[in-house]
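I have placed the structure first, in the form of structure tokens, so that the comments after it can refer back to it.
What you see is the complex with one protein chain gone and the rest in place.
Chains: A and B, in written order; residue numbering restarts at 1 for each.
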Amino acid sequence: MFVGKPLRRREDVKFVSGKGRFVDDLLPAQTAHVAFVRSPHAHARIGSIDVDQARHADGVLRVLTAADWEAAGNGKLVCVHPMPFSDGRPMNEVLRPAFAAGKVCHVGDIVAAVIAETKHAAVDAAELVEIDYEVLPANVETARALDADCPLVHEEFGVNLINEVVHGDREATDAAFAKAAHITELTLVSNRLAAMPLEPRAYLADHDVERDETTLWATAQMPHMLRQWICRYALHLPEHRLRVIAPDVGGGFGVKGNFTPEIPTIVWMARELGRPVKWTCTRAEALQSDSQGRDHVTHARMAFDEEGRILGLEVETLACLGAYLSNFAPSIPGNSYPQTLTGLYRTPAAYARVRGVYTNTVPIDAYRGSGRPEATLVNERLLESGAREMGIDVVEMRRRNLLSREDFPYKTPIGRTYDSGDPQAMLDKLLALADYEALRREQARRRADEGRLMGIGLAVFLDKSGTGPSKSLARKGGLHGGYETACVRVNSDGGVTLFMGTHSHGQGHDITYAAIAADQLGLDIDAIEVVEGDTGRIAHGNGTWGSRSVSVGGAALHRACGEVMAKAHRIAAHLLEVRMEEVRYEPPLFAVPGSNRSVSFAEVADVAYHGARLPADHSIEPGLESTVFHDPDDSNDPSAMHLAVVEVDARTGRVALERYLTVDDCGTVINPMIVEGQVHGGLAQGLGQALMENVVYDPASGQLLSGTFMDYAMPRASDMPPLAMDFHASPTPSNVLGAKGGSETGTIGPPAALTNAIVDALWHLGVRDLRMPLTPGRVWEAIAQAQSGRDS
Amino acid sequence: MHPFDHLAPETLDAAVEALAGDEDAQALAGGMSLVPVLRHRLAAPSALIDLSRIPGLSFVREEGDRVVIGAMTRHAVVAASPELGRRIPALARLAGDIGDPLVRNRGTIGGSLANNDPAACYPCALLGLGAVVRTNRREIAADDFILGTFETALEPGELIVAVTFPVPDLAVHLKEKNFASRFSVVGLFLSRRGGQVRIGITGAGPHAFRPTAFEEALTADFRPDALKGLAVPAEELNTDQHASAAYRSHLISVLAERAVERCLAGDGDARGDRA
Partner (left out) sequence: MTSAPTRTIRLKVNGHPVEETVECRMPLAELLRDRLRLTGTHVGCDTSQCGACTVHVDGVAVRSCTLFAVQADGAEVLTIEGVGEPGALHPLQAAFQEHHALQCGFCTPGMIMTALELLRREARPTPETVRRYLEGNICRCTGYYNIVKAILATAEAGTAEQKASEGGGHAPL
């Protein structure tokens, strides 16, 4: 058995030797380079654009603007998951332009592109493009976006409102609040983040003029989808003319799953020039152009009975989507976010109104967690604050409200039915892991004896993964499917190649899929090769995002292996001249029990590909492979529980992370080493959001203040706390493996857990709430304000 | 980046001459500040005059009751110097906390001081110890060296050759970091020498400065309580996305108190060695 074991990854050998092949590593002869001219203003009308000087500069091949894009008959960067108003009106949609026309709407908006013989020539010439801007008032604050006096990003709608999506039951929720013994109310902000995978986005397109075939090497999480978007929406090409290859990709977290404005220009120019065209994003550009994450402002209330049991949840959220709609963007606050708002609690009534808004900022789209960190922040801050306000221990509060195993499948008042889980058992594990009673004793001791401020905070939550049924996606407005593709191709020597429609950018798919297939086919891991990331070799898949690769890709693989085994079995029976029921597979041999007759898997493969020994009546065709397009019946619901232990230095506001504990339920674990690694990495990003990461725009000028890593902080090795982890598997019925996604929970818990922990440490000083990132300055200011409130 | 020429003179005189001969030429020390500036096209020097091949500029030497550090001495070397570790451990610790190990392998004290980033670490020690900057032309006292944001008393073509630090009785460096840049949100260097207290603050204002009211109070009475009621006014300090001026003002007071506490607690690292 290979599944369940911490098998080491095979691709590591090349990476540790520096032999990875990332897009920027590619440099074919005659490569031309692109430099983009981006708006320095948050909002401005474009007067004239003078490209003359640039066009005549050394080494320049082309200078492009919106006019050239239009003249070429090119299309649009379509939003593939639109979300209308709940009342049926279509959303107020403005797509990301390949080139801004008329006006620019965020710092970094592309106005022109220079293609030149060298990178230096392109960058030098880009400075020669002269653009006349008439600066307009801008708004970069989400909370202000719907105010009457707020500047409009797109005048045509008369408002900055994109859509309004309502979930749940308003009347039932009002009734619940009317009879509440206690109501907790908070304003919560999920701060804007930049994913910042360490490999910047890079694209290299090459066009074979004679064959009229274009190849695009892309840092892409969904090669097939990218091909479809470019061909169908942007450049109006037949799909078979474009091949997209995603080689080694250095991290994605969602931003490399987006259809960004630079991409179609690169493909277009490669075709026009008949030579390779390449662009690698600089880090400063990445902060102005990669889609960003989160940015919600929420007013929410939770109603409790006298025992602290939740009666209802009411949520009002403004979700910023930036200046233009990026491809998945509306579905995150519109769908992913509300679906997990009630978390793991029995919630009789709930109502959520989510309004998407435009601001003059970089577009927002999926970023690891996508809506669940925002939802968990709301649910868990309300729950814990409610507990403190009512004088109930925060763990006891969970006990009273958590679903138990028997409650599943559980239909939430928001609409989603959760498929599987065992929250009470998970809580037991978490408390045991933490030795919760001892922590509380220590907290009391430190405060009494030493005046030190230790804090303990929890976050228990649901995740959403394994998207998902195509019909379900379509019902919610999606223009793309949710199935996944696996081809199991046995080679004539009995070795196997798997062609998978997902794409690993660090998640270790190779060993994961190989383990599943090895178990199913009864072969050794070494006999199995995994191929991902090439539309020329792999049938259409939907790629890797939303923790779906194992749930959906793995399920597709399982089925395809099953079909291969079924055929192998038939061939074996034919060769052994017995009925199918008389053959048993004892890897690697198909044997007739009670005799010494057998035939190996390799022999079966050889026969399949030779053909001559197959039945004369053609009842078994040559070949031994299967391609499965697996459309799942359901997505699935991993869950997790986090506990944070902190100590706050009240004088500096510095927060020391003493310990962090997690218990994860991701169902069946294929490779525990990889799943743990996913939690580790997610935690770094979750702690990042909680403590230091923040995309900052200046409200007065609209300028991006966090323009480089000098100002956008990310955790380093020394920032990570001592960690203890445990797992609890409640397999999901949504796929045959029983596996749920495991790679996003790390980002979901920390914002709530750390805010709760710091509030716990400071509650007795009068602090009730804090805004992320929980920098020392903010913590100190919260204490200072609470103290001055008390003194006055 | 814009194109430029690169010269690596092998004597100080040749370097000075190269700079004098081309007003757009710029001296290159460790490159930790200059190279990112060039990559972002924020400066366009015609030539870089690389100082790394000039012998005799990298050293840490004891000279009586002073420690002298050559301008091209890398932070990592300063941090690991046994002489400095013995005489002014707080300064060695400061150097060992600049940036990260890769920065410390290349960055130099001369380059850092000449650049005078308002959040760089060395300037607070320069002021906090009352150091003297030795250039190829003259000696400049710390108080006369720092003039403004990225502005020093160095004249065109003038190069730092060494920095002389008087050995104190006691010294402490405390730093609250900007999580992104690893520069100081507030960096404080306090020293006491024969009863005289000096404090250098970096990261908080337009450039490093001395809070003289704090110094006077502590010189008169070297206890944390002596600082009660004193504060650097927030109006004089920076507010940015990382910290408000009010917080910086508060932090200065807290760090000053803690520095004094460390000295009084007999913290071994706080002890200078004037012997």
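Just so it is clear, a residue touches a chain if its C-beta (ideal position, glycine included) is under 8 Å from a C-beta of that chain, and two chains touch if they have at least 3 such contacts.
The structure displayed is predicted, hence computed values, not measured ones.
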* Contact list for the unshown chain, restricted to visible chains -> A, B
* Asked: For the chain left off this view, which of A:P151, A:G250, A:G653 or A:G667 is in contact with it?
  -> A:G250
* Consider the whole complex, including the chain that is not shown, and state which of A:G168, A:P200, A:G554 or A:P751 touches that chain. => A:P200
* Structure fact -> It is residues of subunit A that touch the chain not shown, namely 6, 8-9, 11-22, 24-25, 27, 58, 120, 195-200, 248-251, 253, 282-284, 505-508, 673-674, 676-677, 679-685, 708-710, 714-718, 720, 723, 746
* Footprint of the hidden chain on subunit B, which residues? -> 1-6, 8, 31-32, 35-36, 38-40, 47-48, 50, 52, 99-103, 105-106, 181-182
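By our rule, only the chains that are shown with their structure count from here on.
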* Centre distance in Å when subunit A and subunit B are each reduced to the mean of their C-alpha atoms -> 43
* Given the complex with subunit A, which residues does subunit B contribute to the contact? -> 2, 40-41, 100, 176, 178-181, 185, 240-244, 246-247, 250-251, 254
* Sites on subunit A touched by subunit B in the complex -> 124, 127, 284, 651-654, 691-692, 694, 696, 705-706, 709-714, 716, 719, 775-777, 780-781, 784
